[in-house]
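Of the protein chains in this complex, one is absent; all others appear in place.
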Amino acid sequence: MNTIVDTAPRRGLFAGILHRLIGLVRNPHGKPRALMTITWLYMIWTIVPVVVAIAFSFNAGRSISVWQGFDATRWYWGDPVHSVLHDPGLQAALWQSLKLAGLDMLIATPIGVLLALGLARWRGYGKRPANFLMLFPLITPEIVMGVSLYLVFQYVYVFIDPSTTAQVIGQVTFSISYVVIVVRGRLMSIGAQYEEAAADLGASSWDSLRLVLFPLMLPAILASMMIVFAISIDNFVIAQWLSCGAGCDTVPIKVYSATRSAPLPSINAVAAIMVYLTLGAVLLAFVLYRFLTRGERVKGQAEGGLTQMGSVDFN
Amino acid sequence: MSEENNNDGQNKTLDGVVDRLQKHGMSRRQALKAIVASGLGVTVSPLVSRVAWGATGPGGLPLARPGNPVTLPMNGNPIADGLKPESGTFTVFNYADYLYKSILDDFGAKYDVDVQLTTFANMDQCVTKLANNDVEVDVTEITPDRLTQVTAGKLLQPINHSYIPNLEKNVWPELHSPFYDRGSRYTVPYAIYTTGIGYRGDKISEDIPNMDNPWSIFWNAQEYAGYTGILNTPRESIGLAMLYRGKTNLNTENPDDIDQALEDLKALVEICNPQVNMTQYQTLAQGKSWLHQSWSGDPLMNVWWYLPEGQSAESIQYWKAPRGMGPIQNDCWAVPQMSQKPVLAHLWMNHILESKNAMSNFVNFTGYQPPINSITPQQLIDDGTIPKHLSTCISEPEDLGPDSLQYMTLTSEGQRMWQDAYARFVSGA
Partner (left out) sequence: MYPRWLWKALALPGVLWLVLLFVLPFYAVIAVAFGTVDPIFQNPVPIWNPFNWNFDNTLKILAQFLPGERYWTVFVRTTTYIAFAVSISLLIAYPVAYYISRHARRTKVLLLVLLVLPFWVSYLMRMLAWVGLLAPDGLINSFLIWSGIDDTPPNWLGGHDGTVIYALIYGYIPYMVLPLVAALDRIDNSLIEAARDLGMTARQTFFRVTLPLSKMGILGGCVIITLPMFGDYYTPNLVSSSPSTSMLGNQIYLYFHGGPQPDVGATLTVVLAIFLSILMAYYLYSVAKAQKDLQ
C-alpha cells in the first residue's frame, strides 16, 4: 500500500491534459497518439456510464433510462413513497450494508493483521501450507464460497442460521486474505531493523511490538480496514447466499433484484449513496495514510501503491 | 406394494439414516433431531401410514386433487373455546411484500400486542425453517401443495373454528371445506389467483382472447423475441407447455408428457428466446416485457403501481383461460405447532378474513384477490378499483370446481422429474 497522488502536479491536473492535447496538435506524428486515444476512450467508457447512472438518480420521472427532467431531491427524500428516505426497504438495506461492512472491518482486520505478522515471521513447519491456505479465498470464485458456507451452516454449524451473523462470518472469511496481503507488504518494507534497534536499547519484546512495530504498521492497518470496508460494502454473492430473506437485504442485493425487474431511480439514488460513502471512506483513509506516513515518502512510490490497491500478487 | 411392506421399507431407510448419522459422530439426540428436521421421522408414525392409499405423497399421506378431496389427520387437538388472547409480541411468517403493513398495525392496536413480520424467500425455505425450528413464529402463510408435507411432519396444529367466524361469514362457500383440507382442519384461505397471459395491448397485434389456442401465442411470438417471458417455477413453466398441447393433467407424472413439455419449451428458445423470471408485475408496464406468462395479480400491480406517467391502463391486458382450462390456485394461513400465541393466531386468521381488511390488503398492496364474498368483479369495476378490461384478473367462486386445474403435491419421484425437466429448460441445452 502506498500513497496515491504525491507526484500529482499540484498546479492543476488539467494543465497536464491540456499540455498533451497541445502537443498532439503540434506534433501529430508523436508516437503514442493512438495509444493515448485508446487510453482516454477506455477511461471515458469505464467511468461515464456510472456517472450517467448517478445522474439518473436526479431524474424527475420514474425511468432510469429516459431523462425526464432534473429533480435533485425526489428520489433521495422528496418522493413520499419511493424515495430512499421513505422506502423502509431501501433504508434497511443501507443500514444492513453499513453494519456488515463495519463488523467485517472490525473482525477481519485484527485477525488478518495477526495472521500477516505470523506468516511474515514464522519460520519452519507449517508456514507454507498456511500461506497457501491464506491465498485460496482470493482465487476462489465467490459462488464456490457461497455454496460452501451455505451448506456448512445448514449441516455443520447448525446453530447459525442464514442471518446477519452468517453474512458477517462469510465476508470476514474472504476479507482476511486482503488484510494479510496489504499488511505483509508493509511488513516487508519495514524489515526487522527498527525492532532490533529497540531491543538493543533494552526494550522488552512486548514493548517493541507495541511501541515500534505497531506504529509502523498502523498505516497499512488503516489501509486494509478501508479496503475491507470497501469490498464488504460492495459484496453481493456471499451476502446473497447467506441472506435470511428481506431482513438481510444489502444495497447490492436490492440493486440486483430491482435491476432484474423494473427499477425506479431511487435504486440509482441508493447505489449512488454507496458510491459517495465508499469514495468518502477511501478519501478519509488516504488522508490518514498520508498523515501517518509523512516524512517517509519517496518520489515515484505513488504508482506502485496505486496498482497494489486493486491487484493481488499470487506470490 | 402392500401397506406393511411400504412401512417396513421406510423404517429400514430410517434406521439406515440414524445408523449413518451416528457413525459420523452425531450423538443420538443430534441424529434424531436432524431426522425430525428432515421430516424422515414421520414415516414411522402408524397414524400416518394407516391412511396411505394409491399414489402417496410425503409421509404416505394421500395426494389431494380438486376431484379427490383429502381429510388431513388430526395432529393433537385444537385450542379450547373462549380463551383470552395472549400478550407480548406476535410474529407473522410470510413472503416479503405480500401483506399490507396497516393490516399488521391494526391487528396490533386491536389486541394491544406488538406485531412483527418474519419473511421467507420461497415455500421451500418456509417449510425448511418451520421443520428445523429455525424461526419462532405464531402464524404462517402456506400453499396447499405443501400441506401434505407439513401435516405429515406435524408442523401444524388444528384450528378451532369458533375463533374464526369470518370463514363461514365472508369466505366463498367453495373454500369452507376445500379439497386439500376437508373441514378446514388446519387452514383458512388467503388469496386466490389464476395463471394466464399478461400482455401489452399496444404491442401485441394478435387478438389473444379470441385465438383458438391462446397458449400457443408463445410459440408464435417470433416478432416479440426479446420481449417475452415465462414464470421461473418448475410447475408453471412446464405446465404452460402442457396446456399448449391441450393436456390438462397438471399433476401428471407420466415421463412422456413431461418430456414433450420440455421439448416444447426448448423450442421456445429458438422462437422467441423468452426470459425466465418473475418480474412481470412491473416489467409489462415499463415495456421491458410485452408478453409474459402471469399470475392474475400482476396486471393489477402493473396498473396500480408501475404505470409510467401518461401511459394508458389499456396497455396492460390479461387473458385467463376459460373455467377448468387454466390453473387457479390459492394460498392459506395456518398455525404452526410451535406457535406460542395460538389464540392470537386464530384471531389473526379472523382479522385477515374481515372483508374490509381483506379488501384493503388487496387493493392497497398485494394485488392478489382474497376469496371474499363481497369482492366481485362487477363491484370492483363499479367502484373504479380495477379497469373494466382487467376483470379477467378476478376469479369467481364457480372457478374452483372439482375440475379446476391446480398444481398439487407430487410424489417425490414426480417432483424430481418436474424439477429436472425445468433445470434442462433453463440450461438452454
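We call the chains A and B, going by the order they appear; numbering starts again at 1 in every chain.
Heads up, the rule we're going with is that a residue touches a chain if its C-beta (ideal position, glycine included) is under 8 Å from a C-beta of that chain, and two chains touch if they have at least 3 such contacts.
What you are looking at is a predicted structure, and each value in this text was computed from that prediction instead of being measured.
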Any idea which of A:A53, A:L85, A:I190 or A:L211 touches the chain not displayed? A:A53
Out of B:G59, B:P299, B:P336 or B:P371, only one touches the absent chain, namely B:G59
Using the touch rule from the top, list residues of subunit B that touch the missing partner. 10, 13, 17, 20-21, 23-25, 38-40, 42-43, 58-59, 121-122, 124, 127-128, 131, 149, 152-153, 225-227, 232-234, 269, 273-277, 287-288, 412, 415-416, 418-420, 422-429
Footprint left on subunit A by the chain that the document does not show: 4-5, 7-9, 13, 15-17, 19-20, 31-32, 34-36, 38-39, 42-43, 45-47, 49-50, 52-53, 56, 63-66, 111-112, 114-115, 117-123, 126, 130, 133-134, 136-137, 139-145, 147-152, 155-156, 169-170, 172-173, 176, 180, 195-196, 199, 205, 208-209, 230, 233-234, 236-237, 241, 251-252, 255-256, 259-260, 263, 267-268, 271-272, 274-275, 278-279, 282, 302-304, 306-312, 314-315
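The rule is short, and it goes like this: only the chains that are shown with their structure count from here on.
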Measuring centre to centre with CA averages, how many angstrom lie between subunit A and subunit B? 42
In the complex, the residues of subunit A that touch subunit B are 61-63, 158, 161, 243, 245-247, 260-262
Once bound in the complex, which stretches of subunit B touch subunit A? 96-97, 118-121, 125, 129, 132, 134, 277, 279, 281-283, 285-286, 288, 306, 308-309
